[in-house]
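Apart from one protein chain that is not included, each protein chain of the complex appears where it belongs.
== chain A ==
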Amino acid sequence: MSGMDAEVFDQFIEQLWRYVHERLIPAEKDVIAANAIPEDILDEMREMGLFGLTMPEEYGGAGMNTSQYVETIRVLSYALPAYRSITSINLGMVCTALKKSGTEAQKAEWLPRLAAGEIACFGLTEPGSGSDSAAMQTTAVKDGNGYRLNGSKRYITNAPFAKLGLIMARTSKEPLPKNAHVSAFLVDMEKAGVTVGKPDKKMGQEGSQIADIYLDDVHVDGDALLGGEEGQGFRTAMMSLDNGRLSVAAASAGYARRILDTAMRYAQDRKAFGEPINQFQLIQAMLADSEAEIYAAECMLKDATAKVDAGEPSLLPAASTKLFASEMCNRVANRCVQIHGGAGYLAEYEAERFYRDSRIYTIYEGTSQIMQLVIAKAMLRNFAAGGQA
């Protein structure tokens, strides 16, 4: 995909870089204290166009291709992860689902609203099913010309703020081949029967909220069925997750840069045995390993997104990038704590929250183990077909 004009993109990235450093980073303390992004900053982010990066221009967005979108997320992710979280469900999951599977009427209804910054959430995980998401229990039963939804969703990012929920539900009691028992619904979160639980207390990622969604006899019209066709929900969810994996990888790479820069500064300022600790080779080894690994993740992001934009097979590179970048970010955060010594264990220093914030990246949008399974499965299939792994 060609994406937006390259010059316009470069100009935007320059403005975004400044916005991140001059506005978003100084506001981090407030976001953490309130466990939410203040309304004035949210409005600024909307005005900057951050909610419309991936929507096509004719729907009020900027029409970025995957390389541009993922690079934008990487630059944004130098700041507190909450700033990505609030935009990423709109931009990644839900926009991808609408673009690839939505009917014309559904696109016209929702894409402009999402681009303008109405917040969306993506409901796949349930109390009884996470990695094994096709085992979901939420049901959608035909009711007149619409459906009646019942069940609950767990750990849903942005549920407390959302106007739109893209909810996966079973339209067939029995599991069907290719998980065709799952359909996707565009649910107005203000509908009768939809309730959102209290935000969960998390290890990190303050400012971003997750909560349960309860669906109690929620009636939706027929046109809420994504694409107007039953049985497409799982395929849609998996396509959205492919995109989401690159977003998590970009978040990991962008945050890892921030973490390493912070470690570099501390290692310069802190003295032990009469010298700045960055003069000790054991410290230098941690810094050098971090630099090499971040560079590797940045290269993987460039290559994987270029493949997506060229329409080449991208399952393997995207899953590999998510696996490597998220684990890498955790290693870098761990070293940053170590380099800080005792200070790294204290909430007063940023190293401590970097460590907590990073931890989710190897878990959501497919755990590292699920990434390994996805990668290995593709390798074995390619190998059996006589190709290379």
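Just so we're on the same page, a contact is a pair of C-beta atoms (placed from the backbone, for glycine too) under 8 Å apart; a residue touches a chain by one contact, two chains touch by 3 or more; residues count from 1.
Going forward, contacts and distances are computed from a predicted model.
Not every chain of the complex appears here, and the one that does not is recorded in UniProt as "Electron transfer flavoprotein subunit beta", selected from "Pyruvate dehydrogenase E1 component subunit alpha", "p-cumate dioxygenase", "MlaE family lipid ABC transporter permease subunit" or "Electron transfer flavoprotein subunit beta". Interface note for the absent chain: among A:Ala62, A:Ile210 or A:Ala250, the touching residue is A:Ala62.
When the omitted chain is restored, the residue from A:Met4, A:Ala180, A:Met264 or A:Ala296 that touches it is A:Met4.
Against the chain not shown here, chain A presents residues 4-5, 7-8, 11-12, 14-15, 18-19, 23, 47-50, 52-53, 57, 62.
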